[in-house]
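With one protein chain removed, the remaining protein chains of the complex are shown where they sit.
Order as written gives the chain letters A and B; numbering starts at 1 within each chain.
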Amino acid sequence: MATKEETILHLPQTHWPSVLRHHRFTHNLKQAALAHDLGVTQAMISRWESGRATPSDAMQARLKRLFDAATIGVPMPNWREITALQPSMATIISRAGVLETVSQGVLREFRMARSHIEGHHLNEIFSGDALTLHLSLIDQGFFDGAVEMAESVDVMSLRLANGMKRDFYAHRLHWPRRDVDGEIRWASDGARLRKDEFIAMRDELGGQLDVILSL
Amino acid sequence: MSKVVSNPEVLTIHWPTVIRHVRLSRGLKQASLAQDLGVTQTMVSRWEAGNARPSARIRTQIFDMIWTLTSSLARRTWMERARRNPSSVAVINSTGLVELASRGLLRSLKTVRGQIEGRNLRQAFRGDIPKLFGSLVDRGFFQGKIATVESVERVVFTDFDGHDTPFWQHSLHRPLFVANQRICWLISGASVSRPVLQDVRQRLGSAMVVRKAI
Partner (left out) sequence: MVNELDLTAAPSKVNWPSVIRNYRMSKRLKQAALAADLGVTQAMISRWENGESDPPERVTRRLTDMVHDAFVVAPAPTWMDLISLNPAIEFVTDSMGMIKAVSRGASDLFGMVPERLEGRPVNQLIAGDFAETLETIREKGMFQNSLVFAQSLGVIDINLASGLKSERVDFIHWPRISQARSTLCVHSGKILTDDEYTARLGERGKKLVMRRTL
């Protein structure tokens, strides 16, 4: 089993004054703010940084965990922002078939830049299952509130720039979500499958698509 | 290796942060939030300063307010849907108990629901997951001080027979404001291969990206 990558903090001789100052500088933390985060006094931080004192073993462990991350302050993410951050394959698509928001997972699987996908129509990116699914959902009244959720096992056919296509298998869950403008959006989340998983899932689902209607 | 939480404070909701965070996220001044909750602006000010603790009624309202910001579903319906999710989703409570595992997570772990739901993460996992748990506790995750954390970790799952399933996962961690004012740890992620892992690690720049609640 591979060992985790060592950072400078895990070397036997950590020069705490440098490490603390570097961390505070890169993350714009005043001594008081760091002290507050750690639950110690600002005077304590000052002593560590000047070298007059060394953090205790327990505190060193905490500092190492705290420093191994980049930190910023943000407002509470809304539904779209969370979707954009998802490592899985998640999308938000409008009734007309425009990919409004896609996740990091989508960018990773499709190997495309966000600007080449967001704002573009499904037709420009896909052929095959992805398109027929959109039509099926419209047919079933998905965008009019008739569907509670749907599950699909798809062959995603990506159109490439050179006119060729790249195919991969996906297992996805779809549900309607009303946005602030009152219109229903098509939200979906899912994962890529291997071929054997695809065959098994198609078998389990009994086809490409399973739609659960609202009561 | 396992972390014993001796200070229960780290698991209690830090109301000043949570109230300010939801208020600023909705773009409200204290007076507007006060109106929404049916209290005075002075009360909101005192809560945010930590000079007073909101009543049980208010605490429930705040939690519901936060819930509706991210989901239009009732919590129970959300849980049911999360279980069906083909991507990897887990909900773990502040004591480390795995409350929910999605279809996609079961696929990554190569196991069935009974082998993971209801188990403590320290028994079910070795390596990065328990370490991550400790790190989140340290940062006040269960107090509501964190908006999201993004990371890449090596997951090693051990089933009841002692069989290990290791894999790399790119994850997003966020607080789930469940009922009775508990915050749970919601992990959503995707398994990644070695080359993709290096790429994600490099883009993140460090082991984790922590987005604190403003």
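The working rule: a residue touches a chain if its C-beta (ideal position, glycine included) is under 8 Å from a C-beta of that chain, and two chains touch if they have at least 3 such contacts.
These numbers come from a predicted model, not from an experiment.
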Contacting the left-out chain in the complete assembly, out of A:A35, A:A70 or A:L205: A:A70
Residues in chain A touching the chain absent from view: 25-28, 70-75, 77-78, 80-81, 84-85, 92, 96-97, 100-101, 104, 107, 113-115, 118-121, 123-124, 131-132, 135, 138, 155, 164, 166-168, 179-181, 195
Those residues of chain B which, in the complete complex, touch the missing chain: 24-27, 148, 203-206, 209, 211, 214
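Rule of thumb we're sticking to: only the chains that are shown with their structure count from here on.
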Whole-Å gap between the CA centroids of chain A and chain B: 14
Residues of chain A that touch chain B when the two form their complex: 1-2, 4-5, 7, 37, 62, 65-66, 68-79, 82, 85-90, 104-105, 108, 149, 151, 170-173, 175, 177-178, 189-191, 197
Touching residues (chain side chain B, partner chain A) in the complex: 21-22, 24-25, 66, 69-72, 81, 84-88, 104, 107, 128, 131, 134-135, 138-139, 147-150, 154, 156, 166, 169-172, 174, 188-192, 196, 200-201, 204-214
